[in-house]
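The structure that follows is given in the form of structure tokens.
Presenting subunit A:
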Amino acid sequence: MALSYAVPNFLIERDESRCIDCQVCVRQCANEVHKFDEDDEKIVSDTMKCVNCHRCVVLCPTKALTVREFPLEFKKNGHWKSDDIKSIYIQAETGGVLLAGMGNDKPYPIYWDKMLINASQVTNPSIDPLREPMEIKTFLGRKPASLEIENGKLKTKLPPQLELEVPVMFSAMSFGSISLNAHKSLARAAREVGTFFNTGEGGLHRDLADFGDNCIVQVASGRFGVHQEYLDAGSAIEIKIGQGAKPGIGGHLPGEKVGPEVSQTRMIPEGSDAISPAPHHDIYSIEDLRQLIYSLKEATNYKKPVFVKIAAVHNVAAIASGIARAGADVIAIDGFRGGTGAAPLRTRDSVGIPIEFALAAVDTRLRQEGIRNQVSLVIGGSIRNSSDIVKAVALGADAVYIGTAALMALGCHLCQKCYTGKCNWGIATQDPRLVKRLNPEIGARRAANLLKAWKHEIKELLGGMGINALESLRGNRLMLRGIDLTEKELEILGIKAAGE
Partner candidate 1 sequence: MAYVIIGNSAAAIGAVEGIRKVDRETPITLVSSEPYHTYSRPLISYYLAGKVEESLMVYRKKDFYEKNGVKAILGCRAEALDVEKKSVKLANGQKLPYEKLLIATGGKPFIPPIAGLDKKNVKTFIKLDDVKEIDALVSRGSKVIILGAGLIGLKAAEALAEIGAEVVVVELAEYILSSILDEDAAKIVQKHLENKGIKFELGTTIEKVLGDEEVRAVELKNGSTYTCDLTIVAIGVRPNLELVEGTPVTTEAGIVVNDSMETNIPGIYAAGDVTQGYDMTYGEKRVLPILPNAYKQGETAGINMAGGNAKWAEGFAFNSISFFGLPMTTAGIVNPREEGYQELEKCEPENNLYKKLVLKDGKLVGHISLNCIERSGILTSFIREKVDITNIAEKLLNENGLIVLEEELRHRKLVGGGAA
Partner candidate 2 sequence: MVTIDAKGVYYKELNEKVKEAISSGAEHIELINVNGQRYIGDGISASAKITIHGIPGNDMAAFMNGPTIEVFGNGQDAVGNTMNSGTIVIHGNAGDVTGYAMRGGEIFIKGNVGYRVGIHMKAYQDKVPVMVIGGKAGDFFAEYMAGGKIILLGLGCEGESVVGRYCATGLHGGTLYIRNNFEERYFGKEVQRDELTMEDKEFLKSYLTRFSDYFGYDKQEILGLDFIKFVPVGSRPYGNMYAKW
């Protein structure tokens, strides 16, 4: 084989004065970066293999390790950045489509950070959530245009609703793309906090059969693990049309990740590729989508809300309108920063639009068309913290999905190598030696803690605005002001500039 032109990405620094040769790093690195050299009687590290996942750094009992960007620089070039050059080397060497994990990491503007939240001063006093009731319970599902009340009781029959104690759900991540222990962690956390996790297109493992009350089951183009019991198990069904990390293309779980458990859950033979085609082959139109929505409603006797999840793309507002009219109860929109276990790099980084714009556009459009009440809006694909959530709700979202943030709660250090199956944190892997690194008791506690913390923060932000119910903030764009935004951007977001 000819010489590889690849250069190291990371530099591992070992402080010899701190290293006690305990070899925890050696044992913990699935990429085999560290090794004990018998001749020199010390640990040596192969920088080429390092993915900067921080597993060794975190577990090192004496904190003797540091990982840094490899300091090698290409000659300064305003156009050819180092990633551009490196990707050419890789492709020239392999002829392959560049595959990446997690979400778009390019320095596009983060619009969440260009919106500011209002607070009460003097007028309309703020509310202290520690003393006063603060309602952030959220119901997802179609709302009737009007309610009829008879003798003090609701007469109108409500379509099925999901009840959330926090306006945050764990977004769809399949068992296969993530480990069973990751699924267990999210399921338990969802139950503890009173929200939902989403199976993704990978079926529901038998160990999680009891978690149906906190589970959204997904139906995607590959229809893996989809059968009557599965549809019956979930509290809601999500038809996945697209996802933010890879709008317009399908998914592909490589055969090496299809071990016995994944095989059984997806109901496909061990070791075979699980290919989710780009489109559902029974959906080529809004009318076809309606057909699948109702086919699922028929199959579950109209008892469960049906979600339709799409990626945020250019004409998302029109598509969302069509979805609402097709009978979906909830529309989930995934922004261009949404994560994934594996996506072609170019798709991940250059397809789709920011969720902030998509959300504002969809909410506006549905209101204009007078059908906003017919669907709930759930957005995902970049939510990092509770203020992002508050801003999203003010822009019109009913709830948000978190994926990347949830995985970080479980230990993910965003090395973006999910597709290698060697996740050192036991999340994006099926290797039993790695999977057991994620203890679901610990994972569930961490994920639940995150949501609990955010719940408090949301209440505080609401209280600051003098609002005591999340419902009162929903679509209340007056609570937002833009900063560092163009006229057009402000117009799309439907918010005023700071100071206005």
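Going forward, a contact is a pair of C-beta atoms (placed from the backbone, for glycine too) under 8 Å apart; a residue touches a chain by one contact, two chains touch by 3 or more; residues count from 1.
Regarding selection, all candidates are chains of the complex that A comes from, given by their letters.
Just so it is clear, the structure is predicted and the values come from calculations on it, not from any experiment.
Engineer: Quickly now, which of 1 or 2 touches subunit A in the complex? Give its number.
Structural biologist: Looking at which candidate touches subunit A, I get 2.
Engineer: Can you check the complex and tell me which residues of subunit A touch candidate 2?
Structural biologist: Going by the criterion above, the answer is residues 87, 90-91, 93-100, 219, 221-223, 226-228, 231, 252, 254-255, 263, 267-269, 271-273, 275, 277, 281-282, 291-292, 294-296, 298-301, 344-345, 416-417, 419-420.
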